Every structure is written in structure tokens, then in C-alpha cells.
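Here the complex is missing a single protein chain, while all its other protein chains stay put.
Which chain is which? They are A, B and C, in the order written, and residues in each are numbered from 1.
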């Protein structure tokens, strides 16, 4: 039974290294889809994001979501890595990798994990603004709930 | 205007290197989706795939498909790399990268390019079988046409 | 019931502490009861929990709805809607 590889970490990640971890020595994986989420500078107004998380629960939720995706899309490999702390524009925030025999399952698996990770994994973003003000906590988006709800089974 | 980066090559590729090429120095990309297609051994029956292509036209079709995706999904970066020659099980065949401000456009862009690449880019796979027989040319799948046709605008 | 409460993001900032141990009265049965109880503990709590409907609660690091009981909780997390990813 495939179990997800989950990391909540300060450091950056390397996509090829993380993919190799899932595919090394395997001859049955035909499709690998990765999603990486990066920090945007919002047209120059953002200096940095501060990522807070709930240690322990963050990993547990990511593991739960990853396992759901593995079962639902028959994935052969799944990695989810979420960074915390101060993240600068252009830097990575999150990585999801899904491996499957064929491409649609890999696409759906990675997309599914991102939709649930955004709405269920306990992470919060605070903005540091370029004008020196503290900025505020990013608001949750209804669009993220809608993206998650599209996976509800009819 | 963003133009796609297209390579038809014998050599393997490194995902992180290819992503860095698209995102280096940029602060406006929030989402990067990659698809890599790997050679499967079909339960041990396949020794290798031989990838033939139409030089010149292969690059032109990939460039045309990449440009369509950039326009349709407002992508900020797009790379498509297709290998040729003998490919062993576990090795990479194809890579597509799509960059966008937000995640759904990046997912759709990469998925779109794969669907059209499979049905329109002039590449052909021949199987070398483990039992020493030559195997045959892989047949085109109706499912690939159906996957492409889902992008037809209503 | 003694329980460890942990706060995150702007809930933590407004209450002005990351965690505390509280002895809850027996009238606090559900997660929703807990939020109403905490609101009575001072201005910071009042500011943090002004709109309890938007607040998320986790019991022993698992999400719970506001109408679920918190009996048996060792750790309760209280935080705004998540914005990771």
C-alpha cells in the first residue's frame, strides 16, 4: 500500500530530487504531475509572506489528504511538502507530486491534494508589505472552498 | 508576449533546471505545474520504446500547441520537451511545464498541452519486447482523441 | 476538565498568547460552547472570537464542527480559516 511522503519544513525543496525519491527503481509509473506554489509580489506591493502552521496537526492533515488521493485515484506515489516561516517573492511555498500509471489520475491526484490542502491543512499566511506596514493575515477565499467542493461525489 | 520553450532531444532533462529557466527573477508566477511521461515496462514485457519523430514538424507542432495554451490559459511560461530514440522503462519521455499566476490555469495549461501533443505532434512509439521479438508500433488510442476533444469550446 | 488550548494566526495575536492550560466548567460541552466561554475571559478573547462562526476548532489535532462534544480532549486548537497552499 502506497503511503504519502509528507514534510513540513523551513528549507526549500528540489523537484527533481523529490520526484526521483518516488520513481527510483520503478518501471510501472507512466505519469508524474507536480504542482509548486510560489510566493508572488502582488505587483511589487508584497515584501514577504510569513507562513504559520499548527505543528503536528499540519503533518497529520496532509497525510490524511494524501492518503485520500492515493485511494481515490489509485496513485503509485504522492509527496506533499509545505514550507513555513518567512518566504520571499519568487520562492517556493508548497509542492505536491502525484505518480500514476496514466496521466489523468496523476493530474487529478495533484489537483485534489492542492484543493484540500488549501482548505483543510492548518497553515496561515501573513503579508509583509513593501511600504513597511505589517500587512495583515490573508483571508480565506470562497473560491478555494468551491474548488474543494467540486470533488464531492455525486 | 510569452513564447513556449520547445526542445526535441535525445538527452534526458532535469525538472528543477527547466522550472528555474521559466521562473528565475520572476515575482508574478504563483503556480507551476509539470507533467512528465515515463516509459513503463508493461509488467515486465517491455524492454524499451523506440521514439521516432518528424524533425522540424515535431518542433513546429509543439510550438503551435504551446502557443495555443499560453493564449487560452494566459500562461506566464510554458516548456515542452520530447525525447527521441531508445527509451528504457523508468526513463523520461516527455515533459510539459505550465506557469501561471494561479493554480487552475497552470493545471489546465499542462493538461491541454499533453492532450494535443499526444494527438497532433508527429512522434511514434515502437515497442521492443522482453522476449526478444521486435514488437510493433503502438496504436493510437481513441481515448487520446476523446481527451483532446474535451477542450473543444462549446 | 483541564485542557491545553493552542491558538494560531490572528486568534493567537488577539488573545496575545500561543497557548494556555484552562480548567473548563462543566457547562462547556461542545466546541461551540468552548468558544462562547472563552469570549467571556477578557477583551483579547472577545476581539479574537467576536464572530465565532468563522473560527475553526480542532480536538486532539483533528477538525471538529462546533456542535461536536469536546469530552476527552487533551489539546484543543482554535484558529481562523486556513490559507496555506
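Convention: a residue touches a chain if its C-beta (ideal position, glycine included) is under 8 Å from a C-beta of that chain, and two chains touch if they have at least 3 such contacts.
Given the structure is predicted, the values throughout are model-derived calculations rather than measurements.
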{"item": "Contacts of the hidden chain among displayed chains", "value": "B"}
{"item": "Full-complex contact with the absent chain, from B:15, B:31, B:100 or B:114", "value": "B:114"}
{"item": "Residues from chain B at the interface with the omitted partner, ascending", "value": "37, 51-54, 56-58, 60-61, 82, 93-94, 114, 117-126, 136-140, 144"}
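Simple rule for what comes next: only the chains that are shown with their structure count from here on.
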{"item": "Most widely separated chain from chain C, with each centre as the mean of CA atoms", "value": "B"}
{"item": "Distance between the centres, which are taken as Cα means, of chain C and chain A, whole angstrom", "value": "26"}
{"item": "Interface hub residues of chain B, defined as touching at least two other chains", "value": "none"}
{"item": "Two or more partner chains touched - positions in chain C", "value": "none"}
